[in-house]
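What follows is a single structure, and I will ask about it in a moment.
One chain of protein is taken out of this complex; the other chains stay put.
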Amino acid sequence: MKFLISLAFKNLTRYKRRTIITALAIAIGIAMYIFIDAMLMGAEYESVRNLKWYETASARILDDEYWEERYQYPLDLNISDPDPILERLEAEGITASKRIVFTGDMILSRAEFGEDGNIPVRVTAIDPSRDFDVFHFGDTLIEGRFLEEDEEAILIGSWFAEDIGASVGNWVTIITRGNGGFYEAIDLQIVGILNCPNPNVNRTLIMMPIKTADYYLAMDGAATEINIRLPDQAEVEQEIATIQGLLNGNGITVMSWETMAKDYLAIAEAKRGGTGMILFLIFIIAAVGISNTMLMAIFERIRELGMMRSLGMSDMKIRIAFMLEAAGIGLIGSTIGVIIGVIANYWIINVGIDFGFLMREMDIGYRIQSIFRGTWNPGTIAVAFFAGILISTVVAYLPTNRALKMDIPSCLRHQ
Amino acid sequence: MTTRLMKTALRNITRNMRRSLLSGIAIAVAAMSIVLLFSLIGGMRADMETNLKDFYSGSVQLQHADYEEFERYNPVHLTVPYQEITEVLDTIDGITTYVPRTTFPSSLYIDETTNGAIGVGVDFAQEARYHDVEAIVHEGRLPSSGKNEIIMGGNLAQDLHLKIGDQVTILSTTAARGTNAITMEIVGIAAFPVGAMNTSTFWAPLDRVQYFLRMDAQVQRILIKTEEGVQEQQLAATIAQELSSRTGETYDVRSWKQINLMYSFIELAQLIYYFVGVFFFLLGSTVIINTTMMVIFERMREIGTLAALGMHGKELVRLFFLEGAFIATIGSFVGVLAGVGITSYLSRVGIDFTDALSGMDFEISSVLYPQLNVWITFFVFFYSVAIASLATLLPSKRAAKIEPVEALRYI
Partner (left out) sequence: MRTKRTQKLLSLLVMICLIPSSLAAMSAEEIIRKTDEMQTFDTAITEGELQITDRFGTKISTFIAWSRGSEESLIEFTSTAERGQKILRTVDSIYLYYPDAQELIRMQGAALRQGMLGSDVSYEDMTGDNDRLSQYEVVLDGEQVIGDRMCYKLSLTATTRSVPYPKETIWIDKEHFIVLKGEYSTKSGRLIKEIDVLETGRFDDLVLATTTRISDTMKADSQTLMIIRELQVNVPIDSRIFSLDELSW
């Protein structure tokens, strides 16, 4: 066996050109497959990411009855003492942050905005020191600054700013109902504008510090929700069960983003079919490319095979030697392919493609973050790697087998 | 001379059938896949476009001039006179059909709780002329005009635990800017081809909605479909102009491409797919180039023999080029033909992704009809031939340069 391995290895290094061409065919096929998969999955994941990053987080702790009444944004269905829960989660290594979400009317004054106006709004009060660990607003600031712990200030989405003609420094008043139902008016200064890639959020976002909201709304430390961020690959359902266990009831419940965002998922699902077809097609091209090159590489060497047979090497050994060689080529090709694919993915995932030029016709001053990004898909990379090796090995088997069935002279005469 | 070369090339091809077949198949598969990919992309785009036009904006959308400005205040009262407008529309060339739609945010009152939903008042008879409205019926039937009946998106019905035969009380703001409520019966469950609609929307007969919303004979908007090849933007301008000169009113008339957001998402999707398409070309090219180069390297000894027999370098290159071109022509012809064949079959039958979506609670039948892109198909054919033929040049030029003796030693 050791001999066979060293023979295969020697052959690989001896016929460098052939090895390179064949391995290259495999590498390119695999790299492309990995890259296109990352892109297509990225396109598909885009909406999910927009949701998880900016709207739902991975999971959310709510009062038992909150979800049913969620459209009313009730302040009285709250988590009365969120801090011990946050501490417990933190002790388990789970990132979480509390929020108060409430609705009200935003009053725009003539002095600040040129005309009087009032708009129904939803305000999200956040913990400025922790919220961005859970949600991804950290890199969306395009003007002004972020919130401080305890100030009468808000951040707003750029489309919303555009809509109402607001800029940093403007004051607005939010009229709302505090916990219990009393009216409250809060004067808030716009200190920053966020450009969030999620259009829903960008069009409506208003954020203020939770301490300020707590004071005005008389929440006495209560929060309406605790949002949890789980790692991308986490088994959400399982994690939720764990968290539910940690909380052991107390009138609060944990919901996964999937439950919260059923509507959105329905849209994303519908696209999946077409994506699958595209991946299938690219797999076909790659597979044909790999097997063709491999077939040719073996056929080319039937004379050599005949030589080996005439020198008395057993069929079994020859077969193993050839397949080992093919597997070697597959391994080299797959490795290179995965490396290229990962590098390309690294680019498409972390840098992305700016498609802002597509949006130029849209008559808006603030452009939505228009970068298309891919997504990591470790499963695909693993599958592609092994498929590369497997296909080349299996494909090598067929012509080798055929050659072994021929008589030795015709092998030697083979062109 | 040339004919001799041609004959030799052809003979070489037929002589080593296996090799020719391999490289031909590689080219064919690459060409076929690219054709199929672009058909799929075309199909997906067409699908999105149809959905947008059928359910959101039409090719041209007409509404009250101020509607958009006040949209966030739910201006139910900003309506347009349907009859008067359609009289003008009927005289304008380039319009095939139109349909009135009145969308109203509403609350469904169920067991003492209110649940948000979006109601749409539609004229089902006119809808049938506009698109295949029967296709949205998943269960039950379409509501009849004049009756308090609705057809509800499947996911919405499921969320609210409603079924056919149930009565639902709908609350909404009226055009008189008051409130009103009406009870209607669910007679159908809809499977809208747009996911978002399934979770939020119900359709009711326009006349009942007009009554309910105190709209008289007004409607909120009119969706217009145009004849093939009509400049939508231009038509929108024409309609606006005609309307203002004949009725003295200004309306907001825009083509679907001017109703920015939706359209730019289609553009974005297309961009991504074309980007993928570029990689298909790249991958296809590598497969073709690789195979062709292998073929030539494999034949180094043959080249040596030919050279020893006195064939010149240039002639050698030409011979291999011709061989490559022949194989490529046949290969990409077969590939493109297969691509066209599969596409035209699938474009009739459709690819049913319903199974792929079965993870959802409510099944939306999702059938994609690939669309052949004639230009890309032609392009793919010539591109494949060119790539394959050109790919012969590099190795054959190298082969032509080496000494016959060396070439004969080549393994």
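Going by the order they are written in, the chains are A and B; count residues from 1 in each one.
Here, contacts are C-beta pairs under 8 Å (C-beta built on N, C-alpha and C of every residue); 3 or more make two chains touch, one makes a residue touch a chain.
As the structure is a computational prediction, the values presented were derived from the model and not from experiment.
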Check each of A:Ser97, A:Ser158 or A:Asn179 against the chain that is not shown and name the one that touches it. A:Asn179
Per the touch definition above, residue among A:Asp64, A:Asp116 or A:Glu148 touching the missing chain: A:Asp116
Against the chain that's been left off, what residues of chain A make contact? List them. 69, 72-74, 105, 107, 110, 116, 118, 173, 175, 177-185, 218
Note that chain B touches the absent chain at residues 70, 73, 75, 77, 109, 112, 114, 148, 167, 169, 171, 173-174, 176-183, 212, 214
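Basically, only the chains that are shown with their structure count from here on.
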Just give me the whole-number Å value for how far the CA centre of chain A lies from that of chain B. 25
Given the complex, residues on chain A that touch chain B span 15, 17-18, 21-22, 24-25, 28-29, 32, 35-36, 39-40, 43, 68-69, 71, 119-120, 163, 199, 262-263, 265-274, 276-278, 281-282, 284-286, 288-289, 292-293, 295-297, 299-300, 304, 353, 355, 358-359, 361-363, 372, 415
Note: in the complex, chain B contacts chain A through residues 16, 18-19, 22-23, 25-26, 29-30, 33, 36-37, 40, 43-44, 72, 113-116, 155, 159, 193-196, 198-200, 260-261, 264, 267-269, 271-273, 275-276, 279-280, 282-284, 286-287, 290-291, 293-295, 297-298, 302, 351, 353, 356-357, 359-362, 364, 366, 368, 411
